[in-house]
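All protein chains of the complex are present and in place, except for one that has been dropped.
And then chain A:
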Amino acid sequence: MLASYKPGFRHGRNQETRGCLRDSTSSKRLVIKCQRDAGDASTSGQSSVNPSKIDNIKAFKAALLGSGACLSSFIILPNFHTFTSRSGGGDGSGRGFGGGDGGNNGGFSSQQLYEVAADDGDESDGLEDDDDEPSKAEDKGRKEESWRELLTPSDEQEELQGQRTGTNRCVELVIEGWPEVGSLPKLDDLKDMLHIQEGHIFDYQDVVDDRRKLEMQYDEYIASVDIKTEFVDSKTNHQRVIFKFTPYVFSGLEDIQIKGANLMPQKAVESIVKSCLPDHPYRVDIGVMDKVREKIEKWYQDKGLPFCYVGYFDGMDEGILRANVIEAKINDVSVKYEKAVLGPDDTEYDTYAEGKIVPADRIIEASGFKKGEHYHIDDGYDAMNNIYACGLLEDINIEPEQDMTDPSKINIKIKVDEIEAKSMEMDLDWTFQMKNGLPKISRQSLIPGGSVEFSHENLLGDSQSLTVSLSSSDWRNPAQDLGFQMSYTEPFYAPNTTRNLQLFNTRKLSPIFTSPNESEVPPVFVDRLGLKGWTSHCGGQDNKVEHSVMLQRINTCDENGQTVTKGTKVSRGYYADNGPATTLSNTGNDVSLSYQNFSALDNVQFVNGNQLGRRILCQVDQGLNVKVPLPGGKELGFSGGLYNRVTASVTKFMEIPFLPKLTDTKVWVDRKAPYTLVLHARGGNCIGDMASYDYFSLGGPYSVRGYSHGELGACRRFLETAVEARVPLKNHGLPGTAYAFLEYGTDLSSGRALEGNPTEYYRKAGSGMSMGVGMKILGACRFEVARDCNAGKNSFLINWGERF
């Protein structure tokens, strides 16, 4: 038994004018997206740059780099083969380009033309004249009915003698006559595209859809598509579906011409023509056209011009294959402002034509698009950068689109999202005390803390921002330890320079008044309330220079906020309060005016997730508190002292020597990360008045790992060195990075050069070495096992952020 769907084929009907316009749904479109990274840039108001801060900055930079990568990978969605223009056969010859009408006018009535031929073995060639149509239509009702009889709802139907059982299942898909040329899909890919799939149920509509789809999509290559089905045995409805394609063949092709390609030099034209012209003009393959199109469009694509393409072919009747190239140019540039509004059930967009903060003219001018220019693939990215430079825009989309009415014109739509200048943010958090590197849950950790932040990002019209934030560790009684910060930033104060003013209040646990051996050391907190003004200058890759002037009041206090004037300890049951003084004035309060210079020479780059380069950080703090003696034994001036404090660090990230160097192919194609060796040294010195809150402390996750903060000592001079070898596990198909390190820190016996010698008082070693191994996974989370070489014990630690 045999059932065949006989497709009718119409040609010479519904023919359209040559070079018909593409329909709007499939027009060429480039979408370029930019999403500003909404990373949580945490500005910290500490006067002394602690390593963690540097590290934070670096980590943040890393995040930015990531966002940079996002920027560059904008999405291009041109689909060059879905909207190739249709060209009618024109002369009505069956062998010409009388391809399907594309179905774009909806007049495609294939359903009527299909017939289900049961038992009669009718295997007509599929090409039928229009004249047949009425008779077929007449038969339609009957035929469809008989076809329907073949369908059974399910396999569970009882088996009846002489009747077929089961569903219409396609057990085999046969494709005949498919030309595997040019950009046409391979047989397997073609099978994947179809509605009818091997082993699956199909019905009449699937056959119709497949035929329609194939004809529409490949109408320039395929003259006709025949779909037949036949039963594979006599019992079931299992069927074999046969697709029979009849590709076009043209003959008498003598020349290939490229018309309208103004940008293409003669040489390129010649080479394309030469390489495509068939040897035998009378046996011309269907692929020629495709080859010509592909070559022309590839040439344009290589040059970065996505809006230049072959519009249509003609001239075949004259024996010439003429490719008509369209080189579209920018016509209109418009800006649309979008704002996401949370609707009742879905995010809605509120759009408006004129910006509230950044005017449209400014955006258009900044973008640099000019009427009458070609659109180069780089232009989207460049324009986006230019628009981004206006500031105050969050989401920028550039969508060049072909003009609906004229394919040689490109309209560029710029969609932007202006930031909301005023904003408020609220965080709630719960704190855990760390004990031996692991969080400890206590009653204290259930009390909610958090922060409220108000900010205005556009105070004076050019991104000047003012942020006020309040934080407390206990919202039940926020007055007790209310931290606040107020900062004003002028990001575009001068070329490459920002200007900032900050009023801050911080509280930190002093690492000086701690002891590794004696647990009974009451903690000392350093409260700073200060005003800091600084300029920050960037230039070079990640180079940075900051000049700041700071006036701060430093108060040392205990857990309850009571002022503490000196360190204490409980030793062998005795309470000893003869420890080092906490402040210069011996009253627990100092006022200090200082100048700070911070310079960073940084060319560290992330190569597939691992750093390479060198970073030099240098910081000088100059205390400016001159005291003038007054008669009567009093002195006039701040108590902060006169001092000069220098900290410098050098970090070198290099590929491990004696291993094969990473090549460009490995970096860009295989995406391999380098195996790196990190060499790090940090040192500092201070002369003059040094108070406990300015002492250098040794030990800690950013100093010498394996020790707790300040465990190794407090000092006036120090030197830290570290070596780390990193193995990127992603090269081996695993996540994260494994590393091993060796670190050493020494106070250069400068502990006793400090008033009260806290290193000795709290029985710290003064120097120490550590080694260990670790894994970095989940971004910046480090899991480490480090060996404290002084005590000879190992510890497991979880840290956040980069060490270097």
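By definition in this document, contacts are C-beta pairs under 8 Å (C-beta built on N, C-alpha and C of every residue); 3 or more make two chains touch, one makes a residue touch a chain; residues count from 1.
One rule holds for everything that comes next: contacts and distances are computed from a predicted model.
Q: Please identify the absent chain by the protein name in its UniProt record; candidates are "N-acetylglucosamine-6-phosphate deacetylase", "Urotensin 1", "Disease resistance R13L4/SHOC-2-like LRR domain-containing protein" or "AIG1-type G domain-containing protein".
A: "AIG1-type G domain-containing protein"
Q: Among A:Cys170, A:Ile396 or A:Val545, which one touches the chain that has been omitted from the display?
A: A:Val545
Q: One chain is left out of this view; which of A:Glu176, A:Glu198 or A:Asp382 touches it in the full complex?
A: Per the contact definition at the top, the residue touching the missing chain is A:Asp382.
Q: Which listed residue, A:Leu630, A:Leu659, A:Ile687 or A:Cys781, touches the chain dropped from view?
A: A:Ile687
Q: With the full complex in mind, choose from A:Leu612, A:Val646 or A:Val727 the residue touching the hidden chain.
A: That would be A:Val646, which touches the missing chain.
Q: By the contact definition given up top, give the residues of chain A that touch the hidden chain.
A: 41, 64, 68, 262-263, 303, 305, 366-370, 373-374, 376, 378-379, 382-383, 385-386, 388-391, 443, 491-492, 495-498, 538-545, 560, 562, 565, 568, 571-572, 574-575, 577-578, 584, 597, 599, 601, 603, 618, 620, 622, 633, 641-644, 646, 687-690, 716, 752-757, 760, 763
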